[in-house]
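Only one protein chain is missing; all other protein chains are in place.
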Amino acid sequence: MPEVIFPLDSTKKFEDQEKVGHNRWHPEIPPVATVKPGDVFRVHCREWFDGAIVNDDSAEDILNAPLPTVHKLSGPFAIEGAQPGDLLVVDILDVGPVPQEDSGPLAGQGWGYTGIFSTNNGGGFLTEQFPDAYKAIWDFTGQVASSRHIPEVSFTGLIHPGLMGTAPSAELLAKWNKREGDLIATDPNRVPPLALPPLPQDAVLGGVPQSDFDRVAGEAARTAPPRENGGNQDIKNFSKGTRVFYPVFVNGANLSMGDLHFSQGDGEITFCGAIEMGGFLDLRVDLIKGGMDTYGVSENAIFMPGIVDPRFSEWLAFSGTSVTLDGEQKYLDSHLSYQRACLHAIDYLTKFGYSREQAYLLLGAAPIEGRLSGVVDIPNSCSTVYLPTSIFDFDVRPSASGPHQVESRMAAPMAKNK
Amino acid sequence: MPEVIFPLDSTKKFEDQEKVGHNRWHPEIPPVATVKPGDVFRVHCREWFDGAIVNDDSAEDILNAPLPTVHKLSGPFAIEGAQPGDLLVVDILDVGPVPQEDSGPLAGQGWGYTGIFSTNNGGGFLTEQFPDAYKAIWDFTGQVASSRHIPEVSFTGLIHPGLMGTAPSAELLAKWNKREGDLIATDPNRVPPLALPPLPQDAVLGGVPQSDFDRVAGEAARTAPPRENGGNQDIKNFSKGTRVFYPVFVNGANLSMGDLHFSQGDGEITFCGAIEMGGFLDLRVDLIKGGMDTYGVSENAIFMPGIVDPRFSEWLAFSGTSVTLDGEQKYLDSHLSYQRACLHAIDYLTKFGYSREQAYLLLGAAPIEGRLSGVVDIPNSCSTVYLPTSIFDFDVRPSASGPHQVESRMAAPMAKNK
Amino acid sequence: MPEVIFPLDSTKKFEDQEKVGHNRWHPEIPPVATVKPGDVFRVHCREWFDGAIVNDDSAEDILNAPLPTVHKLSGPFAIEGAQPGDLLVVDILDVGPVPQEDSGPLAGQGWGYTGIFSTNNGGGFLTEQFPDAYKAIWDFTGQVASSRHIPEVSFTGLIHPGLMGTAPSAELLAKWNKREGDLIATDPNRVPPLALPPLPQDAVLGGVPQSDFDRVAGEAARTAPPRENGGNQDIKNFSKGTRVFYPVFVNGANLSMGDLHFSQGDGEITFCGAIEMGGFLDLRVDLIKGGMDTYGVSENAIFMPGIVDPRFSEWLAFSGTSVTLDGEQKYLDSHLSYQRACLHAIDYLTKFGYSREQAYLLLGAAPIEGRLSGVVDIPNSCSTVYLPTSIFDFDVRPSASGPHQVESRMAAPMAKNK
Partner (left out) sequence: MPEVIFPLDSTKKFEDQEKVGHNRWHPEIPPVATVKPGDVFRVHCREWFDGAIVNDDSAEDILNAPLPTVHKLSGPFAIEGAQPGDLLVVDILDVGPVPQEDSGPLAGQGWGYTGIFSTNNGGGFLTEQFPDAYKAIWDFTGQVASSRHIPEVSFTGLIHPGLMGTAPSAELLAKWNKREGDLIATDPNRVPPLALPPLPQDAVLGGVPQSDFDRVAGEAARTAPPRENGGNQDIKNFSKGTRVFYPVFVNGANLSMGDLHFSQGDGEITFCGAIEMGGFLDLRVDLIKGGMDTYGVSENAIFMPGIVDPRFSEWLAFSGTSVTLDGEQKYLDSHLSYQRACLHAIDYLTKFGYSREQAYLLLGAAPIEGRLSGVVDIPNSCSTVYLPTSIFDFDVRPSASGPHQVESRMAAPMAKNK
């Protein structure tokens, strides 16, 4: 086991740990540790809500999920010699749930959760069709997840961090705040909001001194979106064996990470769509000096996924086009066409006895693939969603004999949007 | 070899064949042949421009590509017993270039092409950045494509029909025309246009009697977009071994197909982005009576891709978010985030000595994957594009030693947008 | 289509063609054509028995299969500039059944066959347990094979030449004859024989002049075994996209090939175990001058299999050890342990309603994998055979609910060993 440079005690809150991480992006958050190029180290990660979501059969916790508190990130970690303009190479050597703890109140201790946020508290990809809060608890048996809330399905996890990234420079942070503020200003009262501005409430800023805290909290960017520094990319194949290259914007690079997922479908469509959990990451870092310019990488992360994904040979795929449910034709809107593809998959699964919400939760959590199949055939883009058929305990293919009916012991817990 | 129910003679134009297909969707286009459930048959397909694009080193033909003439489709084929409400099962048993002809003036005779349309003649996914016309010719050696216009890259084809679908009912056609007309009306002079209205010019309508021709030509839908009937979905994995389920809207189903591709990247991003060619399809059809209701499939095609895709184990991936090149923040726009991901990949490839247009053409034609990675992390969606590293003759991964430089014998031919 | 340098007319016998191939190895068989390094060309191949096995429901033809007549090979083809000591690079660009002919009396015209040879006419891997002759006919639908003689199973073909190789030098040929003669001499009357000596009867020697015919026929090696020149390796993954490197023993290399298989399991266990057929090969050749010494390749072929194998994700595997059916312990005998693994698989399949012969035929023809799992754990070697579960129409896995029973419309045809 590599040296743990960011330990977490499962019995304590995130803010009460020996080393305190952060839940906002800001260049002034000081490193909690420094590593050298070539170093291998372990980092513990807390699940993104720090225990607010529990292993029960109610969705009240999802309804009231404390969004201003996320994401609880481990770091920042400074890399010796890293300077703006470099590429930071990060190898994900290993990643898993909370080591040696398979029961307990924290997601990652043998279980995880998927939620549908209510429209008034975050919403999700299909919030217009799914305004209420729902939850599914997933139990881990070895590398396999199954849920008492979604019958007759199980799958091998593809564990990954949803979020990893380098610290922004002051200039980059200002750019984020300006452009996101401009967007919010176009419809400031929208529910769900268009974007999330800096929010001092619930800000955790690691070792920022008290004297600077309020200023920094008022400037620091929220962690929800992916940005130039990587961040909350939620890429399901970002699993062990992955090598990623991040632009460096500040001295030391200041790498942070968190939001582990046991599994996720492309898009993480319910917002809280992956199987959320805490756990650990074993990482190795290196530098390509001046690599941003050498390779033309300045505002995105490049990565090479690992080679140990679960192997599937058969998929059932659904397509969607950029026509709204009301029949309105939109112009080449791949976001809409993916929504329609997902809705088609949900429609299909309900014929097997799943509730619409069970199907939606499943698409968020299972290793489905979402593809941009056609993006030029005016006026319709074509997106597709692929379901691996072997995750179902029954034959999910269309046939002359008609759909099997699942036996649902328990519905997915629900709490009404308010 | 199954019976050829739609033969094409490579020495004759599409309209001069023994059986004449069509290039518009309309329920009144009569079947050219009738098959039974369970039947296996062969269909020849002409490349979508019927020979207008030639194997040379000029892009004038792409600049002047006759868009009103596409797609040259084989069919319709009636399936005995098919009725509205059924699901039509189609197995793609085999698909390939023009059989036994590996040289000649038609794409599919040993070669194919990829084009970038100019902004004033169709445009493409990145037309703002690439306004001019470009072309790349690909030579086929066995199942492998390589191009004199794009050096040091080659890849195994994943041959597929870009377009297949059932005939719309009169009601469905009216719905298409209404919703697409409404969209066009919002900006009727836009270049490129928002959508393509019915166009009598260059309409080919198979066996529609002369008396009805003008009326039908005035109503018939263009074939560019995918719609409820499948159509021009441009799904790169729609290759041999694929089983697809189409909704049936008219008696007989009236299945048509065409627009073969030797290979394509997810999205077919240059519009004429696949390696375009003519060839053949061996198909088997069957019916699931009443299957549209049984399986909840009414406005999309469901499919199961085949199991013989080229096997890749290593990918280099680029991400993009929904911020414009000008720095404007957009709200969860997956179309934009895929554009940014592709532009990042193009930036990267230019560091190896490719021109920007060579890189763009390559992303259209090579078996890249485009994924909707994050669609909920407001305000940024995250799309990713994956390049299989083994298609390059050199090591395309970032490293401390810097990028290899390709030797370009010949640039991609260009013709100025006008 | 590349130039056909070795055409075959399906209506004529192998010896009556425009160009006549051969069925023995000898350095004096003159080339039928000469190609240059870099050339791409097509070769037709006749099925190995030249039509003696027919598409019916009797096994009399298998019982009386004319073994002295095999293998009917296309070639030899001389490669300009090839000299002893070079490595000949051969790319299998494409391979398939008889082009454009899917019905007819020749295997490869839409169908193929698998046989169990009787003990007195060739035998096979399990001839002690299976002394009689059996046959299964396979029908090709696109790339998929199924058989009226083996119910409820079908699989995608992995088409390959069972046999390809360069001509031996006179010295190498003499070595073969010496060592194989020595082996035969240890038990000259064994049934089946230990090896096959030169046999003038039924020898086909291409353009060998009449004056030399009898001498050459008396020296020329039989084509059954693989040897230093490649030859009848029967490697199931030797499919399109494969690159192979052959040692060159004579000027021109003199490459020959044949014995096409639509599919085969590792080992080709019934001897006539693949799905035998005729068809075509598209090849490209090149040379690595002096490559035998440079790469230490002097008595074997090196190859790199293609990347478009059918994709399977789930396998059911059986192990065997080197203990005979009579309970005698043998010392690290991997041949025996693979026999026992195959017998275990056969035992298992009979529980699903297959006859033992149907199971044996299936293991010969389906894309099973045979592995040398343990070769050092004295006294037992451990071999394993892997069956892809998706080739069965039913769930072939062990479970508490017990085995499904197949409905056999027709048994595999049988003819008694005599």
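So that you can tell them apart, the chains are marked A, B and C in the order they are listed, and the count of residues begins at 1 in each.
We adopt the following convention: a contact is a pair of C-beta atoms (placed from the backbone, for glycine too) under 8 Å apart; a residue touches a chain by one contact, two chains touch by 3 or more.
Model, not experiment: these values are computed from the prediction.
Here the chain not displayed is in touch, across the complete complex, with A, B, C. Note that of C:Lys13, C:Lys36, C:Arg215 or C:His335, the residue touching the chain absent from this view is C:His335. The residue from C:Arg42, C:His149, C:Arg227 or C:Arg284 that touches the chain not shown here is C:Arg227. Touching the missing chain, out of C:Lys19, C:Arg148 or C:Lys175, is residue C:Lys175.
Not every partner is drawn; the one left out touches chain B at residues 311-314, 390.
Contact between chain C and the absent chain runs through residues 87, 89, 124-125, 175, 179-180, 182-183, 192-196, 224-227, 232-236, 245, 266-271, 273, 288-289, 291, 294-297, 299-305, 307, 313-321, 323, 327-335, 338, 340-341, 344, 347-348, 350-351, 369-384, 386, 389, 397-400, 402-403. Interface with the hidden chain, as seen from chain A, comprises residues 1-2, 40, 91-94, 99-102, 141-144, 156, 240-241, 282, 284, 306-312.
Definition applied: only the chains that are shown with their structure count from here on.
Chain A and chain B have centres, each the mean of its CA atoms, that are 32 Å apart. Chain B and chain C have Cα centroids lying 40 Å from one another.
Shown for chain B are the residues that touch two or more other chains, namely 307.
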